[in-house]
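Of the protein chains in this complex, all but one are displayed in their positions.
For chain A:
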Amino acid sequence: MFIALIKKQIKLLLRSPSEILTLFVMPIVLILILSYALGPLMEGDSEMTIIELAIIHHEDEEEQIQGFIDALPPNVVLDQKTSGNIENSLPVSMLVKELENNNEMKELIHVTQLDAKSLAEVKKSGDYDVVLEIPSNFTKEYLDAKFFDQEKPAFNVYLNESEQITSTIVKEIIDYFQQQYTLQSELSESGVIIDHTALSSQKIHSTIRSVDSLEEVPSSVYYTFSMTVMFMLFIAGTLASQSFIEKNTHIFDRILLARIHSSTYLLSIIVSSILFSLLQVFVLFTFSYFVFNISFANWELFLLLSILFSIVIGAIAALLSSINYRSNSAGASNLFSTAIVAILAFFGGSYFNISSLSPFIVNVGMLTPNGAALDGYLKIAQNGSLNDLLPNITVLSSLAFLLMLIAFLLFPKRGGIV
């Protein structure tokens, strides 16, 4: 009996060309268009990501070190290890090494080292996004501050503010550099002179790597997910509208007269929605698998998230059906399909990646079912673990439970429109 309800629902949907077009063809077309049209922008294939950094030296670092050693009191003797540590911990050398040896940095920042005479010309030309000016005696003063508790020297940074994004990136790098520099100074002040070199950039660097360890997501993958979660929402509206037709034409009365409880009927809407959602996921991901070669390392997580999101779709369909039945009109499902899906899609990041917007919008997006699902899919694509998915699972489970509860409470127990 329950299977008859589901079979009927599947037949009806598959025999409706307009629904097939909306639920299966349109998302495929949009995935193709968006992947190719917005792909290069998303993947950063533009010149703005190459940052020109000029380092202007007013001094010779080696001469400065030698000057510092020569000026040391006779009772202070530096062994070879300490001398080596001093050379390795000099801030300017560290920065240059970091930028030149790090492959990711090399792709992002192009470093040019120049002498003091070029400063005025460099600042005027606008060829550089950032200019780092190292004053004379900077290295010696830095070592004096470190070993003899003298005042810390400063350096100048000039940013080309017209290049908003690149300036922001460089500010971040300089901040990181300054953090390192200050930390080392403080450690030396605490008397951990020898050990400070052990606090190499390597350790902090590894932390940063772990943040970046989530792989980049190509636009085709992003739009496969974003369009899938958006178009899955339409299933809820479609099935709720269909169920209202059953009420309007008294088919629902016939179902009740066949001694089927109204809750069983509502449950059949939920299960049908879940099956359709999973079918839609299967169709869209199979398409992307063949066209964009999308695949996942962790299929179990992908399946778990798909099932969870499909349950939420079922819960939305049930809620919309309940409201339609209560209000005796298809207004709720129509409003959902024509307006609310678009709003959810915006906050959920279906049109573009909302992580560049305000944190508030990002948080709101995470509370939408499609936003939570999209974020979850992206984490899976970036080889995220079950732990990474816990917030998404929590949001989706809570939404499913809450929406279903309201739907069952609202759904009328009798039929009859007179």
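Everything that follows uses one rule, which is that a residue touches a chain if its C-beta (ideal position, glycine included) is under 8 Å from a C-beta of that chain, and two chains touch if they have at least 3 such contacts; residues count from 1.
FYI, contacts and distances are computed from a predicted model.
Chemist: I notice the complex is incomplete. Of the names "Antibiotic ABC transporter ATP-binding protein", "Monovalent cation/H+ antiporter subunit D", "4Fe-4S ferredoxin" or "Hydroxymyristoyl-ACP dehydratase", which is the UniProt protein name for the chain that's not shown?
Modeler: Going by its UniProt entry, the chain not pictured is "Antibiotic ABC transporter ATP-binding protein".
Chemist: Quick one: say which of A:257, A:367 or A:386 touches the chain that got left out.
Modeler: In the complete complex, the chain left out is touched by residue A:257.
Chemist: Based on the whole complex, identify which of A:12, A:114 or A:291 touches the chain you can't see.
Modeler: Touches the omitted chain: A:12.
Chemist: Name every residue on chain A in touch with the hidden partner chain.
Modeler: Residues of chain A in touch with the missing chain: 1, 4-5, 7-8, 11-12, 15-16, 249-251, 253-260, 414-416, 418.
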